[in-house]
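Missing here: one protein chain of the complex. Every other protein chain is in place.
As written, the chain order gives the labels A, B and C, with residue 1 at the start of each chain.
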Amino acid sequence: MLESYLRDKLQKKDILIMTHIVLGYPSLEDSFKIIETMVKAGVDLIEMQVPFSEPIADGPVILRANQQALKGGATVQGCFDLAEKVTRAFDIPFLIMSYFNIPYKYGTTRFVSNMATRNLRGAIIPDLPPEEGQEYLKVMQTLHLAPILIFSPTTPIERMKYLATFARGFIYCIARKGVTGETTTFSEELGSYLSQCRKATSLPLALGFGIKEKADIDFLKGKAEIAVIGTQTIRIMEKKGIASVENFIRSLL
Amino acid sequence: MLESYLRDKLQKKDILIMTHIVLGYPSLEDSFKIIETMVKAGVDLIEMQVPFSEPIADGPVILRANQQALKGGATVQGCFDLAEKVTRAFDIPFLIMSYFNIPYKYGTTRFVSNMATRNLRGAIIPDLPPEEGQEYLKVMQTLHLAPILIFSPTTPIERMKYLATFARGFIYCIARKGVTGETTTFSEELGSYLSQCRKATSLPLALGFGIKEKADIDFLKGKAEIAVIGTQTIRIMEKKGIASVENFIRSLL
Amino acid sequence: MINRGYYGEFGGAFIPEILFSTIEELVEAFQDARNDPTFWKEYTDIMSTFSCRPTPLTFAENLTKHFGGARIYIKREDLNHTGAHKVNNVMGQGLLVKRMGKSRVIAETGAGQHGVATATMAAKFGFRCTIYMGEVDVARQRPNVFWMERLGAEVIPVRDGTRILKDAINEAFRDWVTNMDDTHYVLGTACGPHPFPEMVSYFQSIIGKEAREQIFEREGKLPARVYACVGGGSNALGIFSGFFDDPVQLIGVEAGGKGLDTSRHAARLALNDSSIGVAHGYRTYFLQDEDGQMKETHSVAAGLDYVGVSPILASLRQKGRVRFEAITDKEVLEAFSLTVKMEGLVPALESAHAFAQAFKELPDISGDDMILINLSGRGDKDIFIVADAFADPKWQGFIQKKAEDYSA
Partner (left out) sequence: MINRGYYGEFGGAFIPEILFSTIEELVEAFQDARNDPTFWKEYTDIMSTFSCRPTPLTFAENLTKHFGGARIYIKREDLNHTGAHKVNNVMGQGLLVKRMGKSRVIAETGAGQHGVATATMAAKFGFRCTIYMGEVDVARQRPNVFWMERLGAEVIPVRDGTRILKDAINEAFRDWVTNMDDTHYVLGTACGPHPFPEMVSYFQSIIGKEAREQIFEREGKLPARVYACVGGGSNALGIFSGFFDDPVQLIGVEAGGKGLDTSRHAARLALNDSSIGVAHGYRTYFLQDEDGQMKETHSVAAGLDYVGVSPILASLRQKGRVRFEAITDKEVLEAFSLTVKMEGLVPALESAHAFAQAFKELPDISGDDMILINLSGRGDKDIFIVADAFADPKWQGFIQKKAEDYSA
């Protein structure tokens, strides 16, 4: 199970690194290469976004990556095929990230089964509150996959506790209001938000949205178990090429 | 008095010719020349239009002549000066034609006195029904000038009779509905309209609007005493120059 | 023509003899209608089903706070079908046309509002329709021309004279003296020969009737002052007429154009630049030279740049019952912007003159009082003018892109 994998890892490391990638951006082949680079650089887990035409919670960088991937011909089937390839090739956990319409249209149960078959370990679906996701949560549980739920700074503690009852693997805590890719201030406020999250769940906490450099990650040590690197990798890759992703990630560790 | 002059003339001629001219078009000097030409050609009386910016009853040809005259700097004073010159130079009756704002703004009484001083014999003011023109009619009478009133094909016989009580000199019968310069059909209908006019007044009848050629004038003989040539002279002049006006008028006689 | 339609020394019917019977027929039809107890009901019925009468009265809360004095109420003629008070007049005349059994209507138009209203009325009543419009106005009010044509009207650009409203009036008269048998001339404002000033004011009086009732119901008292812009005078007379017998100041606001010290304005009653004359069928104050030739006028608002003005207003000025003021183009645009931003109302540039004058006077009016402004029409039609006044680069880019597409 995902949570025990993370706990194991955390025996050896202060904080784990989860990176994010949009499948098919710039192309499915490149996605494989980027993942390879990331694994080599030492990331602990990777969330792979299946591109969607309406990525409501993503900022401009990831939004455009979604669009480019779709323009380039990325399909759900293509993403599954790639997922299968990477889970075979690399020995870290991979998660799917997507908006609900992708599994819904595919057939939620069929989608989740497919994830299981391909050895994916969990999924993040930012527009699916548990109230709407009963079928999804049920199959995820049956197939021992981790539904990663989200806490935000506006989530009341009662709701955090409620969400935690459905969550498996870890909790994805978003660092601030807004969408992906904007600047986050790593301040005391963030610290107290995380300790609030801690009170609501015994699962490991991942913090995402706006992590850019080592200092950010150092700040998080002791406050969260996982640092999520999203937009920044895409920016680096766009500016300096796929190869440079490795150095960037190493610089964070 | 105008009427007796006309009656005299009519002893010798079947029908008299009245021509029309816009003072100041193309220039006051040219106006003098045109009048000279007309007199030489044998016209019996001339109506001289003092240009106005809003010539509501005139068609496009005379309308533009009004505008050009004003653009060329024609003023009421300039028109009076020219009028004085022509009444001195030529021995036929001259009338003023204008819209009411011209005398009104000048001062109706003062305007009429000025006409008298300059030996003008009457005036045609197409937008001044007798109901509105009491002051004007009174001074005209006092100074023995002829207010020329207008009959139209839509004027009921009672109204013709009413108008005739104010008219002096002759009655200006307009040939048809519409404005100056359009085509008139010289038909039986026109004949019966004129005999209707005849029943309403003992004054000589002038017929205007649309007379273009000798045939029109021949048609009018015995039905009206005066044929009014308006737009057609301006057209001829514009096409072939001032000198050609003489030939045109001679062709009508 | 027993009653020749005089208001003091102003008014009358200075018409070519050929129109005598036509005008008499109209006078009669109007009198008959007026005396017919069902007619006003027929009129208000069509105005409340085809247009949205009674038009609302809006309290301008933000402007009131902004100026910190008298409460500002706005009569919403902009909500009328076709976007201005003009429809009140044309629908009334349309009913008369039906009574007279005529089948064609003609009209002059300046801003294009009256043209659109007439074309609309003609479509509704099934009349043929020709609209005369000065070439200058055609150029600056093309959207209105476009809609008139879609409504089935023939729009004839008038290329003579100064090529604006007054020339369109002349041209309409020329059509009328030709086609009066089947044609009615739908004059657009309270000007022209009798019975037009009286008749147009009669139909527009619906504004004042409603406004007086509405404001009294809302506030239990009457406004201290009522403001309306004055082109020909119809919207002003419409709203003022509700308050003639009341202790209410009435203020007519004319176009000050480029400035009152220039000749580029259209202030006939607010200044002494005009004089009494006779044109377009009636006697009133005109902007004319010493010879009686009409002058060129100017206003950023195409509907206000007429050389004459309603004889009824001329008389009301003489009696001291209505005060007249003038507002410059520049002041108008400021008042326009303020009104749009603060109240979410987009006044026609014509109407914005009334707002500008009211804003000027507010400091002198007691905070216990109310004022009423007539919002005679909406400003959508003025987009090309407003965009130019604000030199909006995005608008210009849009137009240039469109032009390129058309050239391709």
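The rule we apply is simple: contacts are C-beta pairs under 8 Å (C-beta built on N, C-alpha and C of every residue); 3 or more make two chains touch, one makes a residue touch a chain.
As the structure is a prediction and not an experimental result, all values here were calculated from the model.
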### Summary
Answer for the absent chain's shown contacts is A, C
### Query
Of the residues A:Lys85, A:Lys138 or A:Arg159, which one touches the chain left out of the display?
A:Arg159
### Task
Have a look at C:Lys124, C:Arg159, C:Lys209 or C:Lys330 and name the one touching the chain we're not showing.
C:Lys124
### Option touching the unshown chain, where A:Phe94, A:Phe151 or A:Phe186 are the choices
A:Phe151
### Task
Pick out the residues on chain C that sit against the missing chain.
48-52, 55-59, 62, 76, 79-81, 83, 119-124, 126, 139, 142-143, 145-147, 149-152, 337, 340-346, 380, 383-384, 386-387, 390, 392, 394-396, 398-404, 406-407
### Message
Across the whole complex, list the residues on chain A that are touched by the chain not included here.
### Response
52-60, 63-64, 67, 70, 75-76, 99-102, 104-106, 126-129, 131-132, 149-156, 159, 163, 174, 177-179, 182
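Just so we're on the same page, only the chains that are shown with their structure count from here on.
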### Task
Name the two chains that are joined by the greatest number of C-beta pairs in contact.
B-C
### Task
Indicate the whole-number Å distance between the mean C-alpha point of chain A and the mean C-alpha point of chain B.
97
## Note on the structure
Per the C-alpha means, the centres of chain A and chain C lie apart by a whole-Å value of 65
### Message
Centroid of chain B to centroid of chain C, CA atoms only: how many Å?
### Response
37
#### Entry: Overlap residues in chain A, where contacts from two or more other chains coincide
none
